[in-house]
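Note that this complex is displayed minus one protein chain, with the remaining chains in position.
The block that comes next holds chain A.
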Amino acid sequence: MSRASERRVLDEAGGVRAMTWVMAIMLFLTMLAAALGLGTAGAARALDRQLAGRLTVQIIDGDPVRRDASAARVLATLRTLPEVTRVAAVDRAELTRLLRPWLGSDGADPGLPVPAMIDVDLGGQDDAAVAAVARAVRGVAPTARVDRHETWMSPVSGVMRSLTLLALGIVLLMAGATAAVVVLAARAGLETHRATIEVMHMLGSTDLQVARLFQRRVAIDAAIGGVAGAGVAIAVILLIMTRLQGLGSELLDGGRLSSTDWATLGAMPIGFIVLAMVAARATIVRAMRTTL
C-alpha cells in the first residue's frame, strides 16, 4: 500500500498522543544523561593527558639554606636529563599564597620549613622515565620526594569514570523503559484498532502489512516527540556549557563536548525512533500470531 493511504488506515486524529510525550521526556532525560557522561569522559581524558608525565619534586629540609642548595642541585641535574621536557621551581611567593589559608601570615616567614617544590614535565609517561628521574634526583638530594600527579589525582579520575558509567547506565535504562512504553502503547493500539485490524486481515493483509501500519504510526509519534525532546535537551546542554565556560575551570573545560560527542547525541533520537519501531513491530507481530 502507498504510504499516504497506509497512514490513514489507522486513526490519525488525536493530536499529540501519549507516545509523543513519553518520547519527548525520555529523549530529553536520556540526552542530558548522555551529555553528562560524554562530558565527564572527555574531562577524564583531558585530565589524564595533563597529568600523565607530570612530577613534583619536594625537598624537605629544616635548614632553608641546605634546602635551597639541594633544590638548585636538583634543578641543574633535571635540566640535563633527556626525559625531561620542562623544569620549573615553584615560586616561593606562589607557594606561600597557596599555603596562606592554612598557615595565615606565618606562611610568609622565611624561617618556616616549607619544602622546596619543583614541577617536572616528562616527554612521555612511561614508568622507566619516572624511575630514571627519581634516581637522578635522589643522587643529588637523598631526602627529595618524587610524586606523580596521577597518583594523587586518581580518586578524581575514579569519580569521573564512575559518573561516566552511571550516565551510560541511565541511558541504557531509559532505552529499556522507552521500549517498554512502546510495547504497552502498541498493545493499547492493537486493542483500539482491533476491528480495523480484523478487517485488514479479512481483506488478505499479512501480519507484516498490518504491523507496518502501526510502525508508521509509532514512527511518526516517536519522531515528533523525539525531535522535540532532543531539541530542548540540546538547548539545555548548550546553556550549561556556556555557564561552565564562564567558570574558567581547567578541569571543567576538559568536559567540553567534542564533535564526536555531538554526533553521538545527534544519533540518539534516531536510535530511539528505530528502537520504538522495532519494539512496536515485534509486539504486533507477536500479538497477531494468536489470532486467526
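In this section, contacts are C-beta pairs under 8 Å (C-beta built on N, C-alpha and C of every residue); 3 or more make two chains touch, one makes a residue touch a chain; residues count from 1.
Methods note: contacts and distances are computed from a predicted model.
Asker: Between "Protocatechuate 3,4-dioxygenase subunit alpha", "Cell division ATP-binding protein FtsE", "Pyruvate ferredoxin oxidoreductase" or "Biotin synthase auxiliary protein", which matches the UniProt record of the unshown chain?
Answerer: Record says "Cell division ATP-binding protein FtsE".
Asker: Specify the residue from the set A:V199, A:L238 or A:V274 that touches the hidden chain.
Answerer: For the chain that is not drawn, the touching residue is A:V199.
Asker: In the full complex, which bits of chain A touch the chain not displayed? Write them out.
Answerer: 1-2, 5, 8-13, 195-196, 198-206, 209, 289, 292
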